[in-house]
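Before I ask anything, let me first share the structure, which is written out below as structure tokens.
One protein chain omitted, others in place.
Labels for the chains are A, B and C, by order of writing; each one numbers its residues from 1.
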Amino acid sequence: MQVAQEFKPTIVAFCCNWCSYAGADLSGTNRLQYPANVKIIRIPCSCRLNPMFILRAFQRGADGVILCGCHPGDCHYTTGNYYARRRMTLLFSMLDYLGIERERTRVEWVSAAEGAKFAATMNEFVETVTRLGENKRLEDLRCKSE
Amino acid sequence: MQERVKARAIELLESGVRVLGWKAGEFFYDVTPAVFTSREEIEKEFVFGPFCGANMSKYLIAESRKEGRVGVFLKPCDTYSFQQLQKEHRIWRENVYAVGVQCEGMCDIEAIRSAGIKGILGVDGDGSTLTVHTLYGDKTIARKDALAERCACCKSKKMLGCDELLGEQGEELDSARFDQVEKLEAMTPDERFAFWRKELSRCIRCNACRNVCPACSCEKCVFDNPNSGVENKAAANSFEENLFHIIRAFHVAGRCTDCGECSRVCPQHIPLHLLNRKFIKDINELYGGYQAGADMETRPPLTNFQMDDPEPSVVHERGSEQ
Amino acid sequence: MKKYPVSQLDSLFAAIAAKQRLYIPAGEAKTAAFQPWEEGMRLTAALNTVRSAKDLFFPQVENLVNFKVTGKQIEVIENRDPAEPFVVFGVRACDCRSFEILDKVFLCDPVDTYYETRRACGTVVTLACTEPEETCFCTAFGIDPTDPAGDVSCWISGEDLYLRANTEKGEALLGGLEMLEEGGEPVTDKTVFDRLPLQNLPLDKFGGEHMMELFRRAEWAGLAESCLGCGACTFVCPTCQCYDIKEFNTGDEIKRFRCWDSCMYSDFTLMSAGQPRPTQLERFRQRFMHKLVYYPSTHDGEFGCVGCGRCLQKCPISMNIVKVAKTLGEEKP
Partner (left out) sequence: MQKIGVFVCWCGSNIAATVDVQAVSDALAKEPGVVFSTNYQYMCSQAGQDMIQEKIKEYGLNGVVVCSCSPRMHEATFRKTCEKAGLNAYMVEIANIREQCSWIHKDKETGTEKAIILGRAAIAKVHLNAPLTAGTSPVIKRALVIGGGIAGIQTALDIAEAGFPVDIVEKKPTIGGKMTQIDKTFPTLDCAACILTPKMVDAAQNENINIISYAEVESVKGFVGNFHVAIRKKARFVDESKCTGCGLCTEKCPQKKVPNEFNLGLDNRRAIYIPFAQAVPKVAAIDPNYCTMLKTGKCGVCSKVCTAGAIDYTQKDELLEREYGAIVAATGFEPISMEKFDEFAYSQSPDVVTSLEFERLMNAAGPTGGTLLRPSDGTHPHTLVFVQCVGSRCDGGEKGKPYCSKICCMYTAKHAMLTREKYPDTDVYVFYIDVRTPGKNFDEFYRRAVEDYGVHYVKGMVGKVVPENGKLKVQASDLLGGQQLHIDADMVVLAAAIEPDQTARPLATMLTASMDTNDFFTEAHPKLRPVESPTAGVFLSGACQGPKDIPETVAQAGAAAAKVIGLLAKDQLTCNPCVANSNELMCNGCSACEKVCPYGAITYVDKDFRGPNRTTLRRRVAQVNPAVCQGCGACTVACPSGAMDLKGFSNAQIMAEVDAICK
């Protein structure tokens, strides 16, 4: 328990450029706090997220990975997030199937107007992952050195 | 059937096409896919029997691009791969003459060995029990125990997209092929993790599963491509074991016909088909029934969507009591 | 010759494991492997392991060295695995012969110190075969499966395990095991070996003499045509010794390691100029020419194959060295 308190997870948040990245900016503009262990990577669209990137993140020491994109129907590229939704659903299901904690991966639709939602989501996600503790099941010990 | 197939093979050859079929080996079970170009060869070495498990469709990617036509014999499950590959424009159909061969299930020599039978020299009996001749005398085994896993839960005896059929056209069967997947799903995450660690930790990254897989027919696999960022030659640790098999399963998701070759050829007997079947099961449950290779038109599930597809959180909700 | 009741193997293993790490072939038949012995672990029912005993001396992945880059400074950090003595029990005659073949490669100048260390640390305890598989053909290479080499040779005969030390290492090992009693000779029945279907391989043509002729044989095309180019045969083979040196950037240091490579792979010995063996035919030919021709030609006629039969069982398309040897070895009319 004590350990869980001190443990600061590394969270990678992939945000689509048009909605969620703007949403993240908005939560900044509104000075809405969320933990610093969330680091955002900008991708043009949620459909750009290759499952390899997620696994890569876990390999390199991420404890949680979240994808944020436009709400289904609002994709800047019309259909991108629909594909992303299927891909992520299947990938997450597979990770779960392999016994990797399902709470480590997540998809959240955040529009450019939902700065508050972005912050809330991140706070909540960091909390969840902190409770889970360090990513052990999908770690690459070579990257855990030092 | 052996004789019918052989006879047809000769006719085809004499009609001027190369014939892709199974070639006899040192023993009765070690048959090798081969292209036959002479009558003698066929008469002497062509076999079609209970150990012709190899799925010929993948060879057609290369063979169909060569000069002239190639005749091929395809078991029902092979025809699904055959059609899926056409769907992906991998096979030049006009250069292929496809003969569907009905099949009552292939035996797996490894299954017989796992039954503790050593020094196997021959097998006969088509009935429910097989007599196995060994260095240590004759043994018997129930045919169902000698059957390959994929055949024990055969999904379909339908032969698709062939130019002609040998044997009765079959039907799709409601197979129990998802039972094992369900068993795993019913486990706790910890149990599942332990299960897959035990299995995948045996992986020696020989790439047999990948190289035999009709869906894994990339010009260059990401795992062989130094620029892909995931290239690796050996699974250096548990992560890379997972990485290889997760990505491979994902890349064939919605394209895998569940032909079962991956599990057949794995020297370490890792039940790789359980990964692919998980995706197939999920796709069926989440996006409606889909069988890769069953037709030429339907859009593969991963290049398709519905406005009201379930959210990724279904994964979390499913069995969230755990 | 010493002996010990088979029924109490556990306590023998315990005694060895008490002093140094012990590996025994364990697990269900189809996935048998050399595993660190722990309480209650039994010998596998399988004749042989899926992967050969070579793994213990030449593991699939092995750390070589680390580099740390700080600014313009490159620091080189030793990170080879610590050398601790170990015993491997139950090595078959074929695998035991494979060590000789590997030694000739790794221990000749320049010596492969990683391999050398492991060899020095390892005590090989072999186990004579009594129930060969139909795929066994070690006898074709002059190996006597009923009288294996190694630091210690063992036989299971009747109720007892018979042990014979062949080397100082062997002496040392057995010397340390008080529970062993002096014993007579095991009875070995060789008749089954005469019934082995593959024992008479036509090998006379192979070796250095007919190199170019064999190289040019037309049959290679037919043999190689359905090869999938996977590495199954290579990785289960006790004598395959090719490896690739790779580097992994962890972000704060670079780990250089080596891992098995396979001449069957399309990127094997890939060079800036391109692929020296552009099609599977050349790669396939390379592998078998190496076992049957190149290796003997440079190692006074000794073949690079020990007839363990693993590739016969594991090749996805059942193409293997026996088929190659028979196709090329038999005199054509």
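Keep this in mind: contacts are C-beta pairs under 8 Å (C-beta built on N, C-alpha and C of every residue); 3 or more make two chains touch, one makes a residue touch a chain.
Treat the numbers as computed from the prediction; the structure is a model and nothing was measured.
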| item | value |
| --- | --- |
| Displayed chains contacting the withheld chain | A, B, C |
| Selected residue (touches chain absent from view) among A:Val12, A:Cys68, A:Leu95 or A:Val129 | A:Val12 |
| Contact with the hidden chain (one of A:Leu49, A:Ile66, A:Leu98 or A:Val126) | A:Leu49 |
| Footprint left on chain B by the chain that the document does not show | 65, 88-90, 217-222, 225, 227-229, 251-252, 299-300, 302-304 |
| Sites on chain C contacted by the missing partner chain, in the whole complex | 69, 71, 251-252, 275, 278-279 |
| Positions on chain A where the hidden chain makes contact | 10, 12, 17-19, 21-22, 24-29, 31-34, 36, 39-45, 47-53, 56-57, 60-62, 70, 73-80, 83, 87, 111-113, 119, 143 |
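In this section, only the chains that are shown with their structure count from here on.
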| item | value |
| --- | --- |
| Touch-based graph of the chains, sorted into line, ring, star, complete or other | complete |
| Core chain by centroid distance, with centroids computed from Cα atoms only | B |
| Distance from chain C to chain A - Cα centre to Cα centre, in angstrom | 46 |
| Separation of mean Cα positions, chain B and chain A [Å, integer] | 36 |
| Separation of chain B from chain C, taking each centre as the mean of its C-alpha atoms, in whole Å | 30 |
| Chain A: positions in contact with at least two other chains | 142 |
| Residues of chain B engaged with two or more neighbouring chains | 236 |
| Residue ranges of chain C in contact with chain A within the complex | 248, 250-253, 255 |
| Chain B contact footprint on chain A (complex, rising order) | 51-52, 55-56, 58-59, 72-73, 79, 82-83, 85-103, 105-107, 137-142 |
| Parts of chain C lying in touch with chain B, wherever the complex brings them together | 28-31, 33, 45, 47, 50-51, 60-61, 131-134, 192, 195-198, 222, 225-226, 228-232, 234-236, 244, 246, 248, 257, 259-262, 265-267, 312-314, 316-320, 322-323, 326 |
